[in-house]
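In this view, the complex is presented without one of its protein chains, the others remaining in place.
Naming follows writing order (A, B and C), and every chain is counted from residue 1.
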Amino acid sequence: MTAFYLRWGILVVGATILVVLTYRNYEENLATMTPEQVLANSPTEEIRVKGLVRGGTLRGELEEGRASFDLAGEKDTLPVQYEGPPPENLRELKTLILIGKWKTPTRTFQAREMALVTNYGFVMGAYIVGLIPLALFLFFMGRKVCLLYDEIKQSTLYQSESDTHVDSR
Amino acid sequence: MTFLKVIRWMVWKDLISEVRSRETISSMFFFALIVILVFSFSFSMDQQAARELIAGIIWVAFVFTGIIGLGRSFSVELQNDCLEFLQMSPASKGAMYLGKVMANLIFMLTVEIILFPMFVIFFNLDVIEEIHILLLIFFLATFGLSAVGTLFSALTVQIRAREVMLPILLLPLVVPVMIAAVEATKGALNGDPLAGYWQWLELLAIFNVVFTVVSFWMFEFVMDS
Amino acid sequence: MIAISGQEISKTYGYYQVLREVNLEVGCGECYALFGPNGAGKTTLLRILATLQRPTTGRFEILGRDGVKERDTVRATLLLLAHGCHLYEDLNAWENVQFALALRGLSLAQRQVKAVLDRVAIGAFADMKVRFFSAGMKKRLALAKAMLAQPKVLLLDEPFSTLDKAGIEILKQFILETLARGGGVLMATHNQEKAAEVAKRAGVLSHGALKPVPLQDLKTHDFS
Partner (left out) sequence: MNKVIRRIQRYQGWFGAGAAGCLLVGLYLGLIASPPDYYQGEVVRIMYIHVPLAHTSLLAYTVLFGGSVWYLWKRDPLVDNMCHAAAGLSAVFTSLALFTGMIWGKPTWNTWWTWDARLTSFTVLLLILIGYLMLRTFIDDPEREARFAAVVAIIGFVDLPIVHFSVEWWRTLHQPQSFSLRGVSISSDLLFPLIMMSIGMSLLFTYMLLVRTQMLYLTNLLHAKKGRLLGQFHLSKADS
């Protein structure tokens, strides 16, 4: 029984490490900022910004991969200069994620890439729904087997098939 | 040839019993009437809606009445332990299976042929030109239902909660029959060219062949110890 | 030749062991009577020997044929006469007999069938639906089917119940005929008096275990 819990302990530790790694990966590489945060903090490194393309502000040659528009957050808007591969998803009133740098001198956001809006809730949901029940199922099954072995061994019932002689007086 | 003789006697026995008692066919028939009635209450049907829905309604009614007939097919064998008698008899179990399939097929087709004119009248269908192809569809689909249903009737009759388990086991398995029958019937009622729904008839034929063979083989294990 | 030979037959239903290593031998021309209280496993043993159920462990042979591996050969030689009379309610007596014989692969002359039906005294009701038969008449009809089938091994489960005096007499005659033909008979019954008249050996089944009893004890002891 102890060995059984030990095995599961190791597994839980491994899974926890994986969860922490995933979370940090998400925080570092994939977390997005809002236009308000960009305006307030003026970060210097490359960042991801999520917002809505404001109606009536989109201009530029989309086929050549050059455009400028305003990205709206909750309250403020962020002027954006896009230069990169021709975007497929760039339309007015569409929510986007932009990857690029904030230029403080010109107070514009220089975007070089555009990504689809990710919804991590779905990915996490799928993994939780897929793995947690499976793990619980296996855990209780394995525990039952251990308990059954214990029960058979502890009771006087434990004897090999051939020993069980039925006395038919 | 004893094999054919056993088939003949099985069919004969079921038919004679049915002619004397009329229990199965009459209960199937009135159940189907009630199903039609319920459907016509639940959907307010104009001509256009009827065209879309009628094939589905026909087959839901037929499959549910079929399940009533199939359930009775072996539960009558429980009286006086006749099922044991069949199990103990040295005759081929496969022949018994085929006999039962044919008896069930005859009962179900009889009910369907009585019911179909009612559908035609109640829902204003125009079927004169396609009647032969409709009969072929009815025959093929009912045969498939009977081939699987007979096996499961023999199986569920030997367990607890048999009335519940027959539809639970049977309905998922006859999904292909249902789809094919509904689509083919829809095509025929719409007056489409035969080529448009020929593949469904092929599917029904394949289903019938596969399941008659597999059930024929499996029946041995259902009826044996 | 040995008609019925069972070796260490056990049968378990989940928690319950109904039969525990039953050894049984019934020779040809011999009638073995099986006694025991209700629930002792008599019917289960008979059903196993009639190839209706498989033993959980152990094996048995009917006329030297393995009861599991050569089921179909075995089935052609034996017949079980049980509580349910194996009759279809909506067929008449005549048709029931015909159907039963057909499934055994026999075809007998009408005269012969008529004679047997007359012998069990239901010849007059041959055209009547079995649904209208009384329990005793059904038993007689089942007896008629058995007589026509002429099995080499006869398994009887409570054969004397529901039969009247004349019926019991016919049944006894039939058992004796079967024995005279060199067949084996195994019967489970509570009627020790009648059993003593035909049986050569007897055994008591108690909680799934079989032990033999001497025939003369049948008159003095109650085994059920």
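Assume contacts are C-beta pairs under 8 Å (C-beta built on N, C-alpha and C of every residue); 3 or more make two chains touch, one makes a residue touch a chain.
Every value quoted in this text rests on a predicted model; they were computed, and no experiment measured them.
The chain not shown here makes contact, within the complete complex, with A, B, C.
For the chain left out of this panel, the touching residue among B:151, B:188 or B:201 is B:151.
Touching the missing chain, out of B:101, B:137, B:180 or B:201, is residue B:180. Listed here are the subunit B residues that touch the chain not shown: 148, 151, 155, 158-161, 165, 168-169, 171-173, 175-176, 179-180, 183, 199-200, 203, 206-207, 210-211, 214-215, 218, 221-222, 225.
Of the residues in subunit C, those that touch the hidden partner chain are 12-17, 20, 53-54, 56, 206-209. Interface with the hidden chain, as seen from subunit A, comprises residues 7, 11, 14-15, 18, 21-22, 25, 30, 115-120, 122-123, 125-127, 129-131, 133-134, 137-138, 141-142, 144-145, 148-149, 151-152, 157, 160-161, 164, 166-169.
As a working rule, only the chains that are shown with their structure count from here on.
When you average the Cα atoms of each chain and compare centres, the chain farthest from subunit B turns out to be A.
Inter-chain centre distance (subunit A to subunit B, centres taken as mean C-alpha positions): 51 Å.
Centre-to-centre separation of subunit A and subunit C, using mean CA positions: 72 Å. Averaging Cα coordinates per chain places subunit B and subunit C 38 Å apart.
Annotation for subunit C: no residues touch 2 or more other chains. Residues 2, 5-6, 9, 13, 16-18, 20-21, 79-82, 84-91, 224-225 of subunit B are the ones that touch subunit C when the two sit in their complex. For subunit C in complex with subunit B, the residues that touch the partner chain are 50-54, 71-73, 75-76, 80, 82-91, 95, 99-100, 102-105, 129, 138.
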